[in-house]
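As you look at this complex, bear in mind that one protein chain is not there, while each of the others sits in place.
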Amino acid sequence: MKRQIPLALVFIFGVILIIQYFVPHEKSEWIFEFLMDWIYIIGIFALALGIWSLIRVSWDKIRLRRENWQYSVVALLGLTAMIFFGFDYFRNFFNAAGLQNFMFRHFFDYVMIPIQSTMFSLLAFFIASASYRAFRARSLLASLLLLAALIVMIRFNPYFGPLTAYLEQTASWLLNVPNLAAKRAIVIGVGLGIVATALKVILGIERAYLGKD
Amino acid sequence: MKEILMVFLALLLAGGISSAGAQESAPPPDTGTLVVTPAPAPPAPVTNLNAKDKPNDHGAGVVVTWTPSADDVVGSTRVFGYAILRAATPEGPFLERGKVPIGEGVFEDQGSLDEVSPDYMADHVDYYYKVRVISPDTTVYADSEIFGPVQCFGQWFNTNKLPVLIFVLCFTTLAIFFITHARRGAELYIRPLAGIEAVDEAIGRATEMGRPILYVLGLGTAAEIATIASFTILGRVAKKVAEYQTGIIVPCYDPIVMTVAQETVKASYLDAGRPDAYNEDMVYFVTQSQFAYVAAVNGTMLRELPATNIYMGKFFAESLILAETGALAGSIQIAGTDEVAQIPFFVVACDYTLIGEELYAASAYLGREPVLLGSLKAQDYAKAAIMIMAVIGFVAAIVGWDWYVNLFNVPSN
Amino acid sequence: MNNLGLIISLVLIAGGLIWLLVRSLSGREVERPIIFIFMGVAVSVPLLFNITFSEKATPIVKAVFDKVEYLPEGSRVLISFDYGPSMAPEVQPMSDAFIRHCLAKNHKLFLMGLWATGQSLNADAVERVIKREFPEKVGGVDYVNIGYKAGSQGVLNVIITDFRKLYATDVDGRDLDSLPIFQDIKSLKDMDLLLSVGGGFPGVKEWVQFAGDPGNVPTAGGSAAVTTPLMYPYYPRQLVGLLGGIKGAAEYESELKKHYPQFDKMPTPGVAMMGPQTLAHLMVMAFIVVGNIAFFLGKKRDS
Partner (left out) sequence: MSTARRTSLIILAAVIILFLVSWFAKFSAVQNTGAPFGISVRDGFYITLAAFCSLAIFSFLYKDNPYYKFAEHLFVGISAAYWMCVGFWSTFVGNFIPKVSRTLSDFFEVPFKSFDIFYFIPLILGILLLLRLSNKYGWLSRWSLAFIVGTTAGLNLIRYLRSDFISQVSNTFVPLVVDWEGIDAFFSDFSLAANGQFIMILGNWVVFIGVFCGLVYFFFSKEHKGFFGTASRVGVWVLMITFGASFGYTVMGRVSLLVGRLTFLFGDWLGLID
């Protein structure tokens, strides 16, 4: 009972979705839209579960005075403030409702966005340190990796004179031809792996995600 | 397809602008010398007008075809495009349904199934069509004869998708065959995967060092197949961890993934006979925001100094941030993703990387269950089939067997 | 400024190299924060001090430049703005550079556009570039903006035989016949060069197929980096040349500055955007090279 029903549900909905793909009729589209909507709605409940986990872990840290517990207070304060402003539907404190709330938007624009784009821009640094650390001609494979990277990057060097044109062409050839081949091989393999795994899930063979009882 | 749509939109716009502008741009009064040219003769009308229900759709679609006007030739300016008009009766009124540029002879009259939409097009109702040849001068045009009646309706099977159905059936049969084959006890060889062999070693190392293992499931949802494969690997890793009595940290990006990961880890501890050692806080939710999640995992790496970081699942731009920070913390790193664009970064920055399909193979490989291995065999056969089909494809491309190439052209929705 | 930029960057790179080498040779791995500092400097210095590199024009870019350069003075050049605001940062430097070059050569300039979303962009270019930098040029005499007409390649198909079938007036509502610049112009075939600056459909490709080829008019252009590889097949037979992405724009701007001292002060967004890129790439390459030298020396020592 605890395992059979979930496995049956997986099978039924999996097969429905597969059949749905082949049926262009209006009814089939209707089913599809329904199921997709449902997933999003369930997602909201899941998010509540996630928030609960975040609060519990943070609270435990504070309660037990674990290392760095002070920062968990910061996280909880941020969370509470944002939820407060985000749900301030009744406009008790600010004029606009929910997502349009003034403070909500400003937290988003002046805290979330700057931190987010700065995190993203850290990549420029990490890409440099990764090249220093990893691009060493240890073996044939590593040398190929290194060489291809250098050829592609060298296009940005303005001091190669007449060579530039050839480097440029080689680089664009590398990006267009072998790149295409390798990506295609990977994508075909991945596609097959996904199809096989999805099939195993629908047939109830792969069931680690259900846990055990 | 997108380009056609854009042209179509542009033409719709043009229709709006030119018809609106037609009255306004009458000769400006102040320019004295206006040469009054006689209205040019209308272009030749289109011929062979035909309309039929659009096949393989959900209804509310009619395909109109015609032979372009005799004046629609390169260099001629008499034809600017075609307007397609529709009416409910042969007498009219005919309303414009769209425009296509010169040289085209097909138009899909796509209505809406929504009854309140102004574009509503009822199924099983008669419609009449005609095509108007328009010239740069909006007042000069030529109408075709009226075609009709024609009805539209939805279909129950999309014949364009038949090849996909065949592939699904073939592959399912193949997989089931090998799975049952494996169940009966046939020995299946699976080549070793360096990344997976390294997992056991890495857990041993963590035990020696007395440091935890960090397992990152990536940014996929619980339903993403890469994440499902990752759950299987997580189950195996967690079991080993439980046996060796090492710690495991699983920060999650998706709340449902967190739920499932908790189930998985709990089950593994149970399997290893140490349910008491399981702690709900091993698997926790961080946030569903890409870089906030990365920021938090980065912090965890530098504070907990895990002996091993395992990244399995779907990863995006954060892959390199994670892998470089992990390297800084001195952890052994094993990664696996099916996200093609991120594989290079893992290959460069991690000690072991499972490339693409290897991630799926790993979940089967670790399980060592015959049923899981059976599907790997089916995958291999499918790959062999692709190679053969590709070789035939080359021949087809040279010899010109269009039917063969078309077999693989499947509509996008 | 340019030389200064060169010197600073060379000093930086050389310094970086030596520092890294010395450290590596003494058997120590370079610590990460040092690499990070170098990277940060490589990106911020060009930003702060506006250091630029003279881009050496690749043949495909030089071909466009030379075409405009060696047309006799007073030739008719048409520039089509086939892009929208989202692509503007990447391709607008190209159209600006084309306009400057043509007006400096005293060519007659015709501006138009095929993108509905880019309708205001050519008017903006007139205000921003022509009226401000070339106040002596007279609208309707030295340049004209006939604006946007819907119809994509259909428009080209009509104006390849006759402009007046579609365009009665320019954007300011002046009758084409009343404009001196349009006196002897009937169709696209009367142009000496067609330049399309675009980022998608319709763009350079459509200009080649529907105007350049059938009308036998030299065609060139610039396109966003994503679509550039798709245009290469037309070069050199059907396309005089092509500017690919921001790098193409930077090369053209550099070439322009080299030949025209009066443009010394002109804004060069393309070149400016390339400054940090160039230095950062050089930095990363330097790291790779140093890392490898250290690696091989270390291997020698060990064996």
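All chains are identified by letter, namely A, B and C, in their written order; residue positions are counted from 1 within each chain.
Keep this in mind: contacts are C-beta pairs under 8 Å (C-beta built on N, C-alpha and C of every residue); 3 or more make two chains touch, one makes a residue touch a chain.
Keep in mind that this is a model prediction, so the values were computed, not measured.
Peer 1: Among B:83, B:100, B:152 or B:286, which residue is in touch with the absent chain?
Peer 2: B:286
Peer 1: Across the whole complex, list the residues on subunit C that are touched by the chain not included here.
Peer 2: 32-33, 36, 43-44, 47-48, 50, 229, 232-235, 237, 273, 276-277, 280-281, 284
Peer 1: For review purposes, identify every residue of subunit B that touches the missing chain, sorted by number.
Peer 2: 163-164, 167-168, 171, 188-191, 221-225, 228, 256, 259-260, 263, 285-289, 291-293, 295-296, 298-299, 302-303, 341, 343-345, 347-348, 355-358, 361, 365, 376-377, 379-380, 383, 386-387, 389-390, 393-394, 396-398, 405, 407-410, 412
Peer 1: Touching the absent chain: which residues on subunit A qualify?
Peer 2: 2, 5-7, 9-18, 20-21, 34-35, 37-52, 54, 68, 71-72, 74-83, 86-87, 89, 98-99, 104, 106-125, 127, 131, 140-142, 144-153, 156, 166, 169-192, 194-195, 198-199, 201-202, 209-211, 213
The criterion applied here is as follows: only the chains that are shown with their structure count from here on.
Peer 1: Calculate how many whole Å lie between the centre of subunit B and the centre of subunit C, each centre taken as the average of the chain's C-alpha atoms.
Peer 2: From the centre of subunit B to the centre of subunit C is 34 Å.
Peer 1: Give, as an integer number of Å, the spacing between the C-alpha centres of subunit C and subunit A.
Peer 2: Distance between chain centres, rounded to whole Å: 35 Å.
Peer 1: Touching two or more other chains, which residues of subunit B qualify?
Peer 2: None at all.
Peer 1: At least two other chains touched by the same residue of subunit A: list those residues.
Peer 2: 127, 129, 131, 133, 135
Peer 1: Provide the residue numbers of subunit A that touch subunit C in the complex, in ascending order.
Peer 2: Touch list, subunit A to subunit C: 124-125, 127-129, 131-133, 135-138, 146, 149-150, 153-158, 161, 164-165, 168, 172, 176.
Peer 1: Report the residues of subunit C in contact with subunit B in the complex, numbered from low to high.
Peer 2: Interface residues on subunit C, with respect to subunit B: 32, 116, 149-154, 157-158, 160-162, 165-166, 168, 173, 175, 178, 201, 214.
Peer 1: In the complex of these two chains, what residues of subunit B are touching subunit A?
Peer 2: Counting only subunit B, the residues touching subunit A are 56-59, 113, 154-158, 161, 164-165, 168, 171-172, 175-176, 179, 222-223, 225-226, 228-229, 231-232, 234-235, 252, 254-256, 258-260, 263-264, 266-267, 270-271, 281, 284-292, 294-295, 303, 317, 320-321, 323-325, 327, 338, 340, 343, 345, 347-349, 355-357, 359-361, 363, 371-372, 375-376, 378-379, 382-383, 386.
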